[in-house]
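Just one protein chain is left out here, and the rest sit where they should.
Read from first to last, the chains carry the letters A and B; within each, the first residue is number 1.
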Amino acid sequence: MQASPLAHHFESLDKQAHAARLAMWIFLATEVLLFTALFAAYSLYRFLYPEGFAQSSRSIETWIGFVNTLVLVTSSFTVATGFHHASKGNGKGTGIFFGLSVLLALVFLGFKAVEYTHHFQEGQLPGPFYHYEGVKAPGAPLYFALYFLITGLHAFHVVVGMTVLIVVGTLAYRGKYTVAYHVPVENAALYWHLVDLIWIFVFPLIYLI
Amino acid sequence: MSPSLPASEAPAYAPRNYLNAPEKGWRSWLTTLDHKRIGVMFLVATSVFFAVGGLFAMLIRIELLTPGPTIMDAMTYNRLFTLHGVVMIFLFMIPAIPSGFGNFLLPMMLGARDVAFPRLNLLSFYVYLTGAAVALYGMIAGGADTGWTFYTPYSTTTTTNVVPILLGAFILGFSSILTGLNFIVTTHTLRAPGMGWMKMPLFVWSIYATSIIQILATPVLGMTLLLVALEHAFGWGIFDPARGGDPVLFQHFFWFYSHPAVYIMVLPAMAVISEVVCAFSHKNIFGYKAVAYSSLGIAFVGFFTWGHHLFTSGQSAVDAGIFGILSMFVAIFTAIKVFNWTATLYKGSISFKAPFAYFVGFLFFLVFGGMTGVALATVSLDVDWHDTYFVVAHFHFIMVGGVIMAFLAALHYWFPKITGRMYPEGWGLVAAVMIILGFNFTFIPQFLLGNMGMPRRYFHYPERFQALNVASTAGASVLALGLVIVLVYLVLSLKFGAVAGSNPWRSRGFEWDTPSPPPPENFLVTPVITRGPHEYDDSAPDFPPSTAPEPKHAS
Partner (left out) sequence: MADPAAHKNEHSHRKRYLAVWVALAVLTVLTYTLARIHLPGAWAVTVALLIAVTKGTLVALFFMHLWDQTGANRLVFATSLVFVALLIGLVIADNATRFPLANPPGSLGALPAGGADRDLPEAAAETEGP
């Protein structure tokens, strides 16, 4: 099956790939800035309410965050391997490794679902639904509001990333990409790595400090 | 590149052009991938919203003719100034020049056949329409009364229907991001052979700088509006002091976007002006590199100044000091441009047509408006002027006196290229004079009002402010009439205007080397660039000679 044909306004496949890659990096920059607002809010309130945030952070299950970090990091590794296969023209390898990554992402989401259920039971849902008595220090409701915002937005991006990996992985498995042109695989991988990168910062901020 | 037509040839209307090829009809337009058609659709849509926002403005001005209620109650008034701001900024000012003229011109100015991602381009138009529809729904369902700045805690607790407008603006942000992304990649990868970065038209430099701001600032606004919507709908409390939140945090987030946003509005205006100055003084730009780099300077330094909107909100004195000084720095880049544009006029062969008239208006209003900006950046002065009509006059000087003048200049300058026809020059100058005079009468009284202490967004005002308010409304009427005249003759010229030919202005911009209106593929053969973009005179001081040894591919 033919790889992505050269578009009429590009002078070469190479230029087209470079354009697609640059576009992806620009898009990733917008994603970084999207999370920045939440990180800024978190950093500010962490600074203003050190006790409340520290106690709240200790009240949640750190080991789940730890396991989830290992899971995501491993999924990044499998995605990178999948891309490696694409660069060698081995579409089936890409499909398999992207599939593995999706499975790992499901594990991640599974753990998050367990956590969210626990928070619901403890009364840690944000805003007017908050009735958690465990942390008396001021700022605890803000911690949990931001917890849900940050991890929720991240989980949304995990789902989007999974969808992208499934679509691109399936196309790769069916031989759509070649050694000369496999930039969609690269871009899908870049998106997934960003999802991982963001979690690398979310984990210590939310769970460890 | 072919030179402009000799005087003996009559101007021709290109029979096969982007308006009728490759297909005609509604469906071909709505599914088009041609950047020129998308640009025209953006121009039409944004112009419609400009009229809507202008209507709101006239209603506000009529209401302010008397100190008490004139034609509406206070709640309606609050909704009107909110909607005036939302419509003008998000539905017109941000998209009009970049997504309208930028889309039409950028590929042609680079010698390319289209933007890098034509389908993303069409998507950006539909996202714009979707955001506009959601915001419109919000307006019809009552509209918000928070002001376009949505300050917390009022925006999170108001009983008016603020969520649809927040969501509409959120969606519009994506359109802005898509456009910016497309332009950056196009500039990097689709320049014609021979066009290095230093041979790009100055319009491209400014649009490129605009795109950088769109990419980096808009996501923060998106998240901020979403947070307000969540707090309004579900009470999550990020900005609620009762739960430990800080309402000023919203202001930090909001202005982190909204200050660079004013540069999203002004940089494209400067892009237009750079082109118009050269074309109508038939001269090379003075200081190409300075003008090019100052665009980037504005884009970056503009990000470091947002706290000047928080001077009276409880922000720390340390931050106020930092932001005050940095706000003055950003003016330096604008000053560089103003000096260079003026120097370009010197010993030029001035052609005083409508676009040039708008340039003159632009120059005066940008300089005076900009100077009042530097004054406002002085913390001790801003304490008195904040939230008064002084601030309103300042930003209208830049937004209307600067950006709208440039928009009108662009409309007139590129009308022949876009439509293949000329507008009536006499009426063009009449309208320009009315607009410039009307503008002065509208907004100079507002500087005086603000300095006398009249607060903005107030429905009632003391008797002693009435005379100046009446003067301002009178000016607004003249301004509005001028704009209506422009609309009328431009629409009529679509059908009855004289045929323009490929280059009625004898401009050296690369887009004028195509027929008018241009063919769908812009250039039948990929052009090879051998001269500079504004080259009217080979002996220009800081410009390389127009005959390059041999053309090489753009890097």
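Points to keep in mind about this one:
Methods note: a residue touches a chain if its C-beta (ideal position, glycine included) is under 8 Å from a C-beta of that chain, and two chains touch if they have at least 3 such contacts.
The shown structure was predicted, so the numbers you read here are calculated from the model rather than taken from an experiment.
Taking every chain of the complex into account, the chain not shown here touches A, B. Across the entire complex, the residue among B:Y18, B:F256, B:F280 or B:F443 in touch with the chain not shown is B:F256.
Note on the undisplayed chain: of the listed residues A:L100, A:L125 or A:L190, the one touching it is A:L190. Residue-wise, the contact with the chain that is not shown comes from B:L216, picked out of B:A116, B:L216, B:I418 or B:A432.
Annotation for chain A: contacts to the undisplayed chain at residues 14, 17-18, 21-22, 25-26, 28-29, 32-33, 36-37, 39-40, 43-44, 47-50, 52, 62, 66, 69-70, 73-74, 76-77, 79-81, 84, 87-88, 128, 130-131, 138-139, 178-180, 186, 189-190, 193-194, 196-197, 200-201, 203-205, 207-209.
Interface residues of chain B with the unshown chain, by the touch rule above, are 157, 159, 188, 216, 220, 232, 235, 241-246, 248-249, 252-253, 256, 303-304, 307, 310, 314-319, 322-323.
Methods note: only the chains that are shown with their structure count from here on.
Distance from the chain A centre to the chain B centre is 35 Å, each centre being the mean of its Cα atoms. Contacts from chain A toward chain B in the complex involve residues 8-11, 15, 18-19, 22-23, 26-27, 29-31, 33-38, 40-41, 44-45, 48-49, 52, 126-128, 138-139, 141-142, 145-146, 149. Interface residues of chain B, counted against chain A in their complex, comprise 107, 112-114, 116-118, 177, 181-182, 184-185, 188-190, 215-220, 222-224, 227, 230-231, 234-238, 243-246, 249, 252-253, 553.
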